[in-house]
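With one protein chain held back, the other chains of the complex are shown just where they sit.
In order of appearance the chains are A and B, and numbering begins at 1 in each one.
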Amino acid sequence: MTLQPLKLHPDRLLPTDPEVRSIARRLLESIRDLPIVSPHGHTDPAWFATDAPFGNATALLLQPDHYVFRMLYSQGISLEALGIAPVDGSPAPDVDPREAWRILAAHYHLFRGTPSRMWLDWVFAEAFGLDVQLSAATADRYYDHITSALATPAFRPRALFERYGIEVITTTEGPLDSLAHHRAIAESGWQGRVLTAYRPDPVVDPEFEGFRSNLATFAELTGEDTFTWAGYLAAHRKRRAFFAAHGATSTDHGHPTAQTADLASHEAEALFARVIGTDVSSTDAELFRAQMLTEMAGMSAEDGLVMQIHPGSFRNHNPAIFARFGRDKGADIPTRTDYVHALRPMLARHGNNPTLTIIVFTLDESVYARELAPLAGHYPALKLGPAWWFHDSPEGMRRFRHAMTETAGFYNTVGFNDDTRAFLSIPARHDVARRIDCGFLAQLVAEHQIEEWEAAELARDLTYNLAKQAYRL
Amino acid sequence: MTLQPLKLHPDRLLPTDPEVRSIARRLLESIRDLPIVSPHGHTDPAWFATDAPFGNATALLLQPDHYVFRMLYSQGISLEALGIAPVDGSPAPDVDPREAWRILAAHYHLFRGTPSRMWLDWVFAEAFGLDVQLSAATADRYYDHITSALATPAFRPRALFERYGIEVITTTEGPLDSLAHHRAIAESGWQGRVLTAYRPDPVVDPEFEGFRSNLATFAELTGEDTFTWAGYLAAHRKRRAFFAAHGATSTDHGHPTAQTADLASHEAEALFARVIGTDVSSTDAELFRAQMLTEMAGMSAEDGLVMQIHPGSFRNHNPAIFARFGRDKGADIPTRTDYVHALRPMLARHGNNPTLTIIVFTLDESVYARELAPLAGHYPALKLGPAWWFHDSPEGMRRFRHAMTETAGFYNTVGFNDDTRAFLSIPARHDVARRIDCGFLAQLVAEHQIEEWEAAELARDLTYNLAKQAYRL
Partner (left out) sequence: MTLQPLKLHPDRLLPTDPEVRSIARRLLESIRDLPIVSPHGHTDPAWFATDAPFGNATALLLQPDHYVFRMLYSQGISLEALGIAPVDGSPAPDVDPREAWRILAAHYHLFRGTPSRMWLDWVFAEAFGLDVQLSAATADRYYDHITSALATPAFRPRALFERYGIEVITTTEGPLDSLAHHRAIAESGWQGRVLTAYRPDPVVDPEFEGFRSNLATFAELTGEDTFTWAGYLAAHRKRRAFFAAHGATSTDHGHPTAQTADLASHEAEALFARVIGTDVSSTDAELFRAQMLTEMAGMSAEDGLVMQIHPGSFRNHNPAIFARFGRDKGADIPTRTDYVHALRPMLARHGNNPTLTIIVFTLDESVYARELAPLAGHYPALKLGPAWWFHDSPEGMRRFRHAMTETAGFYNTVGFNDDTRAFLSIPARHDVARRIDCGFLAQLVAEHQIEEWEAAELARDLTYNLAKQAYRL
């Protein structure tokens, strides 16, 4: 088995036409070294609070990354063999992390043509300086090299944060979180900017596991009677203020659909009384989530937190995997999602407010040109989140720009989100986004739709300014 | 602030690959000077009847163009500041048109990557001979230059009509329109061909504002008892004949959905009795619109008027804007639209008639390859209207050709529609369409799917012949 060289080509992901590529290169050169602004993601604030070293290669790059292990699982490799821990009370698999790594290495060809391959190769070459491709033949070399590097100071979380020029990063916490890690970071004297975002799903979604006991904790934390409608809303206001005091500039809402509602106050109160009971109907649960999006938009209009809506994922599609391994195991599947009718109640109430920012994401690309671009190209409050989740890939980002730009323009978008739990993929993902955007802009220049100086301005806006402005960072 | 040059590049919008571009150039050269055939649009026939000069730059290019002011509105600029007139009885804003123009100029970067930018640049450079880009620094220069030009004979409507080689243009009128302007044009001795099209929505849609009083006027105009089913249908027949006598070759139908129905005669009569009453249910309203599409197809089979169906826009999505400013203010949003089931009743009745032409448009691009191309590639009566509204843009037109051609072929399409209210955008839009079509054809040639002589025939067909044939012009 011959070893294959691993090298990140400087022109990777740029357009192949030589003239367009040369424009793209110039654009990329002009923004390549801008700091990373990461306004939405799921890194663990404990990393930055404790600055403890990451473990081994498998623990860092395979086990937490559902993009990676879902592909292996789809080809018949059990999650047990990869050392994924069950949550059903069965004993954790006794898997040598090196063996799990060897499985990944032996199946690395499965990732050809996927973004995981690109992100991983970036991490291997750029972060760890590896120069041969991952394969069965190089599995151990990789495992040893990465695992030893992780033990060095240069690979501690704060060092990596600084090495990759992260200007600000936002994590996501539920309203019941104490924000102790964020407080610890602030009190540590370290200058890294790690913010939180308010994600109230556990106390907003009546179908969330433990909804009623979550409300009880919500009451304890806020001193409000969260089992009355007025007290419940007041608790949100207090907790939002608490998050804002810890640096939050945004909220985030992960709903099964984009449905909103704008009930009369007494209707909302009656609905609340029903959903805090037992035996909540799915209709009431959906209506309550819908109403709460409008309530949250109203609070954002008051307190200035930017609102993010992430709808359209069918969570935990695979019941066997959910029962054994729990959430976030690669079995969330996008669904067809309506926005035109769904968002109307909220937009009718708050959409004309130019001081409010509501950022909407979608997993259903068929709505890009049909629904979201026309809505964002009209309502002052509405902005378009970047290509999300399965679509935060070269093709996905290209489709986003091609479908959105003509109707929404660039300035109703908000730059890039890496949205990741995999820390080292952050710079890798921003690298991909910058390349795709520069390629798209270069194409507009080469077709003489815009001038190159305009493309250079846009490159900087898409990479840096729009995220800072939209998220008020 | 340095001034940036404005220049229309001769290769704009052509493919960037040098070989493909050179084929595209040759194709474009061969059709560039063909006359403009504009079989569907919303220009005002009064322009050609009175030949009065257009007003100032703002009144010509900003205030009537919802593509332009919706983008400004989406970024927090009020419609009042742009001088858009309210319809709610509040006083018209006292806005200096020059100030409104300055707002557009200062925000011109918002349009980067949008078709409005291309159309406006074409108008600025080609129609007005401006050679610096619009910006805050050039706002007054633009305003003065355009406004003075408009006062000259060369910028009167008829002169522009001739300057841009318009062979024929079709406007759209409701059945209650007297067609006085069209009569005046015909009697004026001017040779310009300005036709009308029969758009009966105000007397077909029970949810149209003033439906019942519209029916009363319909009765006065036709001498029929339009509150009986038979009289109502007879009134349509008479009014269609009146429109045809004024040059109409087509009808147009703007429905919320593409639903058609084919009720038994007594059912249709009973339905009619219900919808002319008060308290019409939305189900009955939808069913009546559906039935009327089939009735209209039947009349087209009799009188030879080409039928156009424009479904799928959620009109007046923003209630505050609708209340204050009325219709057509940039708040119409496309919706997901079914055609396969919806059109079946009408197609089962009339779809096999090879002498009938029904042209269907869509705002839902997901149906291009899935529904419309397969339907048009089978039913003799069905033809595909071009990329519409938000999609009459370079990307939109490309997606249309890429998705439609393989299954429907080119010859089940009907050429280009500019579909505009903005007169000077007509040549700009035809220019874009010709470039995109030539680029698409050049790609087929470069991939050796067709020969260049075939592409040249097709370029002429797509630019000129298909519109003339399909619309019987």
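For the reader, a short list of remarks on this structure follows.
As a convention for this text, a contact is a pair of C-beta atoms (placed from the backbone, for glycine too) under 8 Å apart; a residue touches a chain by one contact, two chains touch by 3 or more.
Everything numeric here is computed off the predicted structure, so don't read it as measured data.
Across A:Asp11, A:Glu99 or A:Glu126, the single residue that touches the chain missing here is A:Asp11.
Note that of B:Arg12, B:Arg98, B:Arg183 or B:Arg370, the residue touching the chain absent from this view is B:Arg370.
Checked against the hidden chain, the listed residues B:Arg98, B:His378 or B:Arg460 yield one contact partner: B:His378. Checked against the full complex, the one of A:Thr217, A:Thr257 or A:Asn318 touching the unshown chain is A:Asn318. When you scan B:Phe69, B:Phe272 or B:Phe410 for touch with the missing chain, the hit is B:Phe410. Contact residues of chain A toward the unshown chain are 4, 8-9, 11-14, 16-18, 70-71, 73-76, 109-115, 117-118, 133, 314, 317-321, 330-336, 363-366, 390-391, 393-396. Panel shows chain B; residues 17, 19-20, 338, 340-341, 344, 347-348, 351-352, 354, 366, 369-371, 373-380, 382, 402-403, 405-412, 443-444, 446-451, 453-454, 457-458 of it touch the chain omitted from the view.
Please note the rule applied: only the chains that are shown with their structure count from here on.
Averaged C-alpha coordinates give centres for chain A and chain B that are 40 Å from one another.
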